[in-house]
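Pasting a structure below so you can have a look.
For this view, one protein chain was removed and the others were kept in their places.
Order of writing sets the labels: A, B and C. Residues in every chain begin at 1.
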């Protein structure tokens, strides 16, 4: 992977669906063009926001193909290969390499929660055989285990392991990881939750894998640039807008799926792609969709 | 499925492996014959003890084929189809049906944790298209969500949903489920943790999916029969032996994987099958294996 | 403490209150007489059901005095002294001894969660200076830590530590504790959740600290006796009734406080004592109270 460390805004793309096992291919094209037009620095498909785990492997393969073809090398494509099975992770990674993706991203096996030495064992095996560089994906709320900072540092001895996306939302932890990696050159430190992207970039982070960048790519790109420039006159109003998005769009439903449904519903209201999530989730119905529409107007970004 | 509700000891078979992606086919044959000889009432493959999530789909298919062929209808075969993707669950279920299995078992999608209405939605969809009867699999420590008793009752309206395996270890919850299902005929109520099998059978449960029955099938079958017969003169010494197994064999390692490694190591010491677990776990080395051997001698069952 | 191990039904008494810091003294008298009349084998005041942690120390002292005076040695009185401060625990224990109580009960310090060696340290210190025998109180949902079975066995070397009340609801754990204590004479093994009292007694447990025994003492006493006698003709209908209580009375509210409010509301409907809980909880209002009343009629125990 050139241009290491990877920096900037890398949206975790939603997977546009017509139904649980059919890609919304036109929607995907529009979505990819929409975020590229917004100036993002890379794409991450098949992450948590991409509902990877809920999709069939056939559909995941189709998504990798179509996305890479649509992007045509205009910016780096990262592909989620998180799986409970090492063999299936490898298969996905090879598919990604064949399609011309730039890197893969892997969260720990998420059924049996591994201990730290078992994480080292798993990722050492995975990295050894991978055709592409690998980003670690820290997502303890879903995987029940967090990479210890020292585990990350140890794993970075594999030259194939080139960065981490931390979605723990733990600000102290993110700093501990930055500190543990202080002497490792070119290791990319990306944060998940968009609410804390600016502050981590100010303190040395490399960017964000921000879900809202599906809907408003330039908002997050602008905030990132302002943070890199340490331009607080721009940071403060942009951060306020990011918080408004988080506050209005991700809290409409009643369950953990509210965030995902909010992003997909907003994209649908904006005419970009379908709002259908994969089973076990259902899309928002009229009442919630109205709320999303009103909120988009209130944010002033419809 | 005939003979409803399913009752008795249904061992959650370990998956004998030569390496992370190669079945120990001879070991599997010996294991199947070993537990059948011990008098068990069914087999459950591709559960948590079977390390299903760590295996490739190719290997899972091979395991289903070989097990069904080996069993030749001598007793019911249940196949775990737990998956985060509805499509992959269905594919596994169809494979199971094609091979002549008797039922499938499914734990909730385990990456994104669903809410109760989302569980209802998921299982209603799954049950509708299934070629085989379905057992719910309650495993909150791994899936981050438990079936509410009322959700189970509601799902049992699907005539395809025929039972539950509860591995929560929560004794109050198991009784609440029994109570919620009191008027539903022929719904099978099976418990996971072998330490509480006898007491749940005494109070109306239908049996156990007991990991130790891989190693000592007749011990668990005897305890089950004694519990059905309410014969406390037999229950008490057998329960003591079961606790000895749990205490000596499942606590040798340092991580959550100790139970699995203990079972596989004991099977290997007894010459039944290989002790290799799937990545990310490693098998026990000499020191731990020695301990397992000594413990087997102490238990008096080597 | 004579008559070791303590056996039977020991209700965790609610604390009848006129307001958050005023005892309902008449209600307390009626409650004590009500449960004694129901045949219970001991009383446990200032437990979780007794809302101990929400009460002022002054009120706790008054409750100890009044309860011991009312009981007049007719049956053992156990006093909860769970506190985050060793000094305050000791002070409560001395108050209990002065009033003639028979034993104290202590859950681990519940702010900072201690590790196992720290539990050993804490309880060794506590036991050394106590004027009364001590029951350990396992309540991980509230204290964030569970006693390892081996910790309990180690602590039982203090002759002052005479039993455990396990409110984890974990049936496998309870059996592991029973097994760890198999060679320790006279150590009392009591279970909290009433739904699993019968089955633990059948397998060798000594009884239950069952919240419903505040309302229906003889129901739980009868079930306990039936379990001791292994009389399944009596056990099954009584267990069904116990499940009905659990299902109808503890699920009316929307929060974790539903159980407590349900017990207090039922006692108030039966005219035994006030239904006022201590801050931060509020009592049930008309609608929920009506539901409790209807449920009591349905149970046939009003």
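Criterion: contacts are C-beta pairs under 8 Å (C-beta built on N, C-alpha and C of every residue); 3 or more make two chains touch, one makes a residue touch a chain.
Predicted model only: the values in this text are computed from it and were never measured.
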Contacts of the hidden chain among displayed chains: A, C
Identified contact with the non-displayed chain, of A:158, A:176, A:218 or A:258: A:176
Absent-chain interface as seen on chain C, which is shown: 20-21, 48, 51, 53-59, 84-88, 91, 109-115, 117-119, 121-122, 125, 142-144, 254-257, 260, 278-282
Contact footprint on chain A, counting only the chain that is left out: 169-176, 178-180, 182, 193-196, 198-200, 202-204, 230, 232, 235-236, 239-240, 243-244, 246-247
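As a working rule, only the chains that are shown with their structure count from here on.
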Third chains touching both chain C and chain B: none
Innermost chain, where centres are averages of C-alpha coordinates: B
Rotation angle (°) superposing Cα atoms of chain A on chain C, nearest 5: 180
Rounded Å distance between chain A and chain B, as computed from the means of their C-alpha atoms: 35
Distance from chain C to chain A - Cα centre to Cα centre, in angstrom: 49
Per-residue multi-chain contacts in chain B, two or more chains: none
